[in-house]
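Worksheet for the structure shown next.
Missing here is one protein chain; the remaining ones are kept as they sit in the complex.
Up next is chain A:
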């Protein structure tokens, strides 16, 4: 699958939701922990060698599961292969919780669900569709049916 790598690299330079140096271990068996600068930008998690400007890689954070891993780390795995985990080590429980929370909220799917929820609640309270003012009430992505996916 081809993808616009240059554009993704540009994205990795954008302001991050969260960024920190963490220990990172790839999903392959026997992989070792490496220090990486990890950066959360929109629904992508970029990871850099600590002294390089271009990312080593990126993880798209859709349909992923973020789990706490003892003692103070977390893992990211994906729906199609839950045992294949990218592992990260934090320096504290607090930092770990911060990352887990941010990563769980980082997907477009999560935002879509939030939007549908708020739209519904506002309609209940005011009787009006708040998306009408944006002219986007008919768009597929904002429909209640989207919650079933």
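By our rule, a residue touches a chain if its C-beta (ideal position, glycine included) is under 8 Å from a C-beta of that chain, and two chains touch if they have at least 3 such contacts; residues count from 1.
FYI, contacts and distances are computed from a predicted model.
Undergrad: What does the UniProt entry say the missing chain is called, choosing from "Creatine kinase S-type, mitochondrial", "Glucosamine-6-phosphate isomerase", "Sesquipedalian" or "Globin domain-containing protein"?
TA: Result for the unshown chain: "Sesquipedalian".
Undergrad: In the whole complex, not just what's shown, which of A:20, A:33, A:102 or A:122 touches the removed chain?
TA: A:122
Undergrad: Residues on chain A that touch the omitted chain in the whole complex?
TA: The missing chain touches chain A at positions 1-11, 14, 42-44, 54-60, 62-64, 78-81, 108-109, 111-112, 114-115, 118-119, 121-122, 125-126, 130-131, 134, 136, 139-141, 143, 145-146, 149.
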